[in-house]
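All protein chains but one are shown at their positions in the complex.
Showing chain A:
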Amino acid sequence: MNLLSCSSNHCPLSSKVLASTSPPSKILKSSVRVRNLGWGERRDNMRNNRRVSKVVAYYGLKSPPYRLDALEPYMSQRTLEVHWGAHHRGYVEALNKQLAKNDILYGCTMDELIRVTYNNGNPLPEFNNAAQVWNHDFFWESMQPGGGEMPTLGILQQIEKDFASFANFKEKFIEAALTSFGSGWVWLVLKREKKCLAIVKTSNAVNPLVWNDIPIISLDLWEHAYYLDYKNDRAKYVNTFMNHLVSWNAAAARMARAQAFVNLGEPKIPVA
């Protein structure tokens, strides 16, 4: 998982640049040496030298951190094969195709790409694919074979602090999943401003990164995530996720990383 950077100087696309009228080739030149060829030269180059350096952004399909049959019987191998192998792969390939046409988005990390293409609520066409690639990477890592049960240590403490008890959190999470209409996701996030955990519902491809919050756990509520195993029984899927699939280890790791960015408590400085 990428570290979530608040402000990055590496991405040439701050919102100023998108709004500016300077030609994109300027940005590319700083990172990749592509000479601006004239029409005649370009044509000759194509004929003589097949390997003209063409700028493309490539994102790869990352495998889940377990075998495709490892989540049986709660999430079947068939589901993983179609969900990861067809849907997730489809998003990656569609994204690469879109980025190949649109050079201006080259050079971003995935997080930045999502934020930029979200465009403050008016998403660009690349947003759906970029966000879904990220969302699914995050989702596979939010599950583990032998998952479920209870979180321990720090993350349990924070849950108890923000939700009164783990049981209450679980109830609220399941309720959010069942009252969510259409395609979307449910997240446990750490809110940066409020410095607390919260449950958030999003629709389609939207994820909490666009509001600069830090996701800890996610649950895919698109029908393709559970239809082959549970058909219309979303309740059974959600309960199975909470009881047998959710990876509190991953959540704990993400929480630990998040604490580098969000100060969750005052340091205890002893009074002399």
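Rule of thumb we're sticking to: contacts are C-beta pairs under 8 Å (C-beta built on N, C-alpha and C of every residue); 3 or more make two chains touch, one makes a residue touch a chain; residues count from 1.
Criterion: contacts and distances are computed from a predicted model.
One chain of the assembly is not displayed; among "Calcium and integrin binding family member 3", "Protein SEH1", "Nuclear pore complex protein Nup85" or "Superoxide dismutase", its UniProt protein name is "Superoxide dismutase".
The chain not shown here is touched by just one of A:119, A:183 or A:259, and that residue is A:183. Contact with the undisplayed chain is limited, among A:63, A:152, A:168 or A:203, to A:203. Listed for chain A, the residues touching the missing chain in the whole complex are 82, 86-87, 90, 128, 181-184, 203-205, 222-224, 227-228, 231-232.
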